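A single protein chain has been omitted from the complex, and every remaining protein chain is retained in its original position.
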Amino acid sequence: MYLFRWTRGKGRGISADTLGESLFQWLSTIVALGVVGVLALIAIVLFFEAEASIGAFGWSFLGGTVWNPQPPLLFGALPFVYGTLVTSALALVFGVPISVGIAIFLSELAPPWIRIPLTYVVELLAAVPSVVYGLWGIFVLAPVMRTSIEPFIQGIFGFLPIFQGTPIGLDKLSAGVILAIMIIPTISSVSREAFLAVPDSQREAALSLGATRWETTRMAVLRYARAGLFGAIILGLGRAVGETMAVTMTIGNKNVISVSLFDQGQTIASWIANNFTEAETPLELSAFIELGLVLMLMSLIINIFARLMVARVLRRGEGAA
Amino acid sequence: MKFPFDRDTRRRWIDLAMSGAAFVCVVIAIIPLGSILIEASVRGLRSLSPAVLTATTGQGGIGNAIQGTLILILLSALVSLPVGILTGIYLSEFGKNRLGAAVRFFVEVMTQVPSMVVGIFVYSLVLELGLIGLGSPRLVFSTISGVLALSTIMVPFVARTSEEALRLVSIAVRESALALGIPRHRTILRVVVPSASSALVTGGLLGIARVAGETAPLLVTAFGNNDWFRGLDQPIESLPHTIYIWATGPYVAQNQAAWGVSLVLVLMMLGLSIASRVVIRLRSVSR
Partner (left out) sequence: MATPSEDAELLKRRSGGRSRILIVVAVIAVAVVLISVGVLAGWFSQQPTTILGAGATFPYPLIAKWASVYNSSGANVRVNYQGIGSGGGITQITAKTVDFAASDAPLKASERAAAPGLLHIPETIGSVTAAYNVLDTNGQAIPSGLNLTGAVLADIYLGKITTWNHANISALNPTVSLPGRAIQVVHRSDSSGTTFVWTSYLHLSSSRWNSTLVGKSISWPVGLAGKGNTGVAGVVLQTPDSIGYVELAYTVQNSMKVAKIQNPAGKWILPTLASTAAAAASAPTLPSPSGDWFNVTILNAAGDTSYPISTFTYLLVFKELNTIGPSMTQVKAKALVDFLWWCIHDGQSYSGDLAYPTLPALVVTLDEGAVRSITYNGVALHS
């Protein structure tokens, strides 16, 4: 393996090099452990601050629908968890088909000369700050949704409870659409990697049996890369759950659980962004932090799950012939 | 034209349709990007002027926001780049064991902590430290607080890109250096790191670009200021925060001006991104 130059042990004392070696290794190890320590600190501080709220409400915090800062102080997370889940689900419904389409196009269909510029353009979507998406959402997307798209949907599907109510433009649907746009780069890039990990032998086998390009993609690539695709989707979900600014600016900021997508809502992140500095009592502050903890745990679980899926497909790709 | 009852023709049509659908997906994704760039350019340029760029937000300009963002990201870089790169060095050079795997896992987890949660973490930490005497509770709304929050977001990101960058340096390079008798730490510092320098720099610049656009954690740490930077213990303004305030206000002129601020921010981030690619290009040119 690696060669070491020891000058110790022959009576010549420890050289500066050996000291430097251990010092450097120790230094980088300590720094790395320190970084992990910060993560632990985050968990510790958040739990410490949330203790008051956890003690006061217990599990009923997750099911509570009221956020009342006046006595009797009562705080519940359900409207925010609901809003987070609905907007993230919408983001997946719109984002996943488009992302997979992009990944298929870039990995299977696109001529080589267009691949790199197009990949770069899709990556640019990830470079736009969340607050700029929010700005675009308020002044470009919301009016279009309010005047054209939502009435159109209501005209056809208005009998469904999810499309009832007056379209305002700033509602769960718009927030979901913007989230979808924001997670497209994540899902499409990880999916593309999963597709590239599919060995050509699979594609060739399908083609030799007379399959068309689409059939090849469907039978060989998509099926083979199933786990990686699933991992990519879960990664996108993880990103959607934590997104703050674009959602705050487009969701309408109303702490209510309602069925219709044309109604306003509130996510955990957007509620904290709006009202954290205005917590009136220590218990309310603690409740906000407990909410943050809930969000962090949601995001953590989703992301760990995703990484396991992605690791599985990459390992499988390496092992295949 | 005969209706394609024939199974093969139908398969060919489906193939064509699916290819078209995939292409349409790409187009759909590009539309919002194009729209944002067009709006920012058209509406943004109209509201920008040298006066706007040098006045403070209290006077209707964005000079202090630009200054604030620069100070925040540079101070965060000062803190995060060494820490992140050292962590990346640990992971790639010394992290092949179980401990390294655990560290790698937790660093990965840290990149996924929602930025709003990082903000309330720093707020709580600074407040509690202030209450027990380290610093003061007043520091919750300050430049220091903002830098702490941005660094917490940037460090794991830089650690991950640094590890990837260092991994790319081939084992042969390391082994040749060691075979020449160069001790391990010198190998890393003088051979491996410089070889990976362009990728490290790229990772650092991308990390900086990323935190330049962060707003959520700054809402509860940097807080906002209508004046120029007045000290590390004072609140500080930033471009994303200005965009948020101006976009959600009722003044139509300010709403339009928010596009101008977005343009400035996006150009700044684009500049960093281009700089990182220039560094890569410089490297391959000398090849």
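As written, the chain order gives the labels A and B, with residue 1 at the start of each chain.
The rule we apply is simple: a contact is a pair of C-beta atoms (placed from the backbone, for glycine too) under 8 Å apart; a residue touches a chain by one contact, two chains touch by 3 or more.
Just so we're clear, the structure is a prediction, and the values are computed from it rather than from any experiment.
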Legend entry - Contacts of the hidden chain among displayed chains: A, B
Legend entry - Residue among B:47, B:152 or B:225 that touches the chain left out of view: B:225
Inset, instruction - Specify the residue from the set B:30, B:52, B:70 or B:99 that touches the hidden chain. - result: B:70
Legend entry - Touching residue (missing chain; options B:62, B:201, B:239 or B:257): B:201
Legend entry - Residues of chain B in contact with the chain not shown: 58-59, 67, 70-71, 74, 77, 127, 136-138, 140-141, 169-170, 172-173, 176-177, 190-191, 193-198, 201, 204-205, 223-231, 233-235, 248-252, 255, 275, 279, 282-283, 286-287
Legend entry - Those residues of chain A which, in the complete complex, touch the missing chain: 66, 68-71, 138, 142, 166, 168-170, 252-254, 264, 274-275, 277-280
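Heads up, the rule we're going with is that only the chains that are shown with their structure count from here on.
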Legend entry - Distance from the mean Cα position of chain B to that of chain A, given in whole angstrom: 16
Inset, instruction - Spell out the part of chain A that touches chain B in their complex, as residue ranges. - result: 2-5, 17-18, 20-21, 23-25, 27-29, 31-36, 38-39, 41-42, 45-46, 48-49, 97-102, 104-106, 109, 118, 121-122, 124-125, 127-136, 138-140, 181, 184, 188, 212-215, 217, 238, 241-245, 249, 269, 272-273, 276-277, 288-289, 292-293, 295-296, 299-300, 303-304, 307
Legend entry - Residue ranges of chain B touching chain A (in the complex, touch as defined): 11-12, 14-15, 18-19, 21-26, 28-30, 32-33, 35-36, 39-40, 83-84, 86-87, 89-91, 93-95, 102-103, 106-110, 112-118, 120-121, 123-125, 128, 152, 155-156, 159, 174-175, 178-179, 181, 183-186, 188-189, 209, 212-216, 219-220, 240, 243-244, 247-248, 255, 258-259, 262, 265-266, 269-270, 273
